[in-house]
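Each remark here refers to the structure printed beneath this line.
Note that one protein chain of the assembly has been removed; the remaining protein chains are unaltered in position.
By letter and in written order, the chains are A and B; residue numbering begins at 1 in each of them.
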Amino acid sequence: MAIIERPTTELAPTVVVTPSQSLGALKRPVETTGWKEWLVTVDHKKIGIMYGAVAMLFFIVGGVEALFIRLQLALPDGRILSADKYNQMFTMHATTMVFLFAMPMAAAFANYFLPLQIGARDVAFPRLNALSFWLFLTGGVILNASWFLGGAADGGWFMYAPNSGPVFSPSNGVDFWIIGLQIAGIASLIGSINLIVTVLNMRAPGMTLMKMPVFTWMILVVQFLLVFSLPVITVALVLLMFQRSYGATFFDVSQGADPLLWQHLFWIFGHPEVYVLILPGFGIISEVLPTFSRKPLFGYPFVVFSGASIGLVGFGVWAHHMFASGLGPVSVAVFSISTMAIAIPTGVKIFNWLLTMWGGKIWFSTAMKFAVGLVVMFTIGGLSGVTHSVAPSDTQQTDTYYIVAHFHYVLFGGMVFGLFSGFYYWWPKVFGKMLNEKLGSWNFWFMVIGMNLTFGPMHILGLQGQPRRMYVWTEARGGSGLFTFGFWNMVSSIGSFILSVGILFFLINIVITARKGKQAPADPWDARTLEWLTTNPPKAHNFDRIPVVHHLDEFFHRKYEEDPATHTMTQVASGESLIRLEEENAETHIHMPSPSYWPLVLAIGIGVLGLGVIYGTPIMVVGGLTVLLGTFGWVLEPSTAEASDFETPSDDGHTKEIAPLV
Amino acid sequence: MSTATEAHNDAHEHGMSDAGYIKIALILAAITALEVSTYYVDFGPLFMPSLLIMMVIKFVMVVSYFMHLKFESRIFSFLFYTGLGLALFVYFVALATFKFFIA
Partner (left out) sequence: MSDTATHATDHASEAGHHSSTGLSNNKLAMWLFLGSECLLFGGLISTYMLYRGRVSDGPHPSQIYDIPFTSVSSFVLLMSSLTMVLAVTSAQRKDDSRTTLWLTVTALLGATFIGGQVYEFTTFYREGLGFTTSLFSSSFYSLTGFHGVHVSVGVIMLLATTGIIKKNKVTGNKAEVVELVGLYWHFVDIVWIVIFTLIYLIPS
């Protein structure tokens, strides 16, 4: 029986799991330590760490790809990359950053902290959670394998057809892109269903939706965006795959096809996708800013509802990516207006963040620096975005570097800064040590200066006429005087290397902290939300006692009481004392879901199935059979070894049993 | 609790007995017959609207009764109909940009 009796203060009690009934010779995995443990884990915290590590790796891969681009464009007549290689480089840079870094890194944070923030012990479907991670890894590997197997995809990250069809992109690169993204897409779809059910069903008693932390809310909105937008790109990818691999003519103009079909299908997914990218960052800083301003978030309901509005309206603006495609004036006007509308809820957030800081006692930790950096950088990016919403001006800007500037300000200055804020904020909780603040400062300043030097000039370059995706520029096109293509491209390229040094500082920080960092207290920042009511790192079962929630910012309200007369806060408990209190009142008979190797098996099967599209039907059959048998194995395996089920306590104190099917 | 009362409670809880489901199925069959009749009988200008209306009625009936959505928590309806609504919206708009609805 997988029972943890009277949890001790040890960090990770080892659990001995006796294997349940097995299918023939296949026994349930029992590993709880060592590297094998990671292969079969269903613990959301471990899965979160794996997501984070792999995403960081892909961040570096994508960054190197970007540096190649900047090297090529630093000087006229660049010879570092051929046209063909350049196409692959910008395609893979974007694809990697969006799908293999940003989304999985957000998933890392969501996986680790969402259950903790809502007072749960894990997610609703732990094995599916593991499957999502292994599918992501499979998709990422397949995508990047293309570099070594005939060339990477070269059609740009939005892969417009018919350019991405078999005639104009004959190598297998696009096929790898299709398969890799389909698989990663399945991972995200499964993950989105998992997290929505988790938020709906596994909140601690007393935690109504409007008492949830903003990070949890933003992740919830993101999951809704994913669950409803991913199927659309699935259709697009399937149609393209049928054309490339089976001779269909969906995007063959000579047969009567309309290239706009691809554009619509891609952007109906693609626009919600950019909100998928930014909202987690918004969520992170909505935790960081109040903590380091020593003030509650200003206008919590407005921040929540504006997040939900962005999600909803985000489904109605996609054709603003198509203003120059020949849609016609009516369509363009409609989408122009809807795009302007979506600036409003975003603006609401910016004001709420500023008002959170106003009058607060600001502590400029590194996490806070990045959070403030997001507010400033994202506003700049948002302003250029507003200029895009005006269709006539967008017609000048589209497919130039002005657009590249816009989305890098919102993505790098917005999303990446948000993620880095999260790293510095939550590192002590996950790894038990605080990242070095001095190095953090170097990290931040190099990143912010580097970022602005890299992407700032791109606004000017775009307006000067430098198109996107142009593999080389010549002196003749560069203009005259001091501020030419040459000048700004050089500034931008130098900026990109300054940016890289900033990232390097972060990596050095990680290593130095691991080696010499001091142990962190459980609540180093005097934070406000429930994930801090745990040890460093949290125990396997997260909470010794599932908290009963009475307030928004429950953890804060347990530490501080407000004097009704004077409205001053006095501290009545520390984080550490609260955690000790929980330990003293720990629950007995906490049942956790057991490890399983089926997620890994299924992910491998799906990967092989996908490769079969490129390499032949026999391989598809092998993959398909693995998937079929793996599914049966999964379904027949109880989610927890033996009859014990995953439990959360009920209101009346009796423990009830939940038997998740998956 | 005896099985009889359990079954009785179930029927009340879920609002439908087997006979009720068979009735729904018969109605659906009748509507289907009417739909197919449009292939043989000239409905004139009513052709398109009546087919679309019948399609929607069958759709909603299967969802509400066979899938039991009418008797369940509103949350399920929200999750499903949001997906359906978004699908109708984005694809309707996309087709409109292709001038699909203009004769």
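Definition applied: a residue touches a chain if its C-beta (ideal position, glycine included) is under 8 Å from a C-beta of that chain, and two chains touch if they have at least 3 such contacts.
The structure displayed is predicted, hence computed values, not measured ones.
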* To do: For chain B, enumerate the residues touching the unshown chain of the complex.
  => 3, 6-7, 10, 13-14, 18, 21-22, 24-25, 28-29, 32, 35-36, 38-39, 48, 51-52, 54-55, 58-59, 62-63, 66-67, 73, 75-76, 79-84, 86-88, 90-91, 94-95, 98, 100
* Touching the hidden chain in the full complex, which residues of chain A are there? Just list them. => 124-125, 189, 192-194, 196-197, 200-203, 207, 227-232, 234-236, 238-239, 242, 246-250, 255-258, 261, 265, 632, 635-639, 648, 650, 652, 654-662
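Note that only the chains that are shown with their structure count from here on.
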* Structure fact -> Rounded to the nearest Å, the gap separating the Cα centres of chain A and chain B is 37
* To do: Within their complex, state which residues of chain B touch chain A.
  => 75, 82-83, 86-87, 89-90, 93-94, 96-98
* **Touching residues on chain A, where the partner in the complex is chain B** => 200, 224, 227-228, 232, 258, 260, 264-265, 268, 315-316, 318-319, 327-328, 331
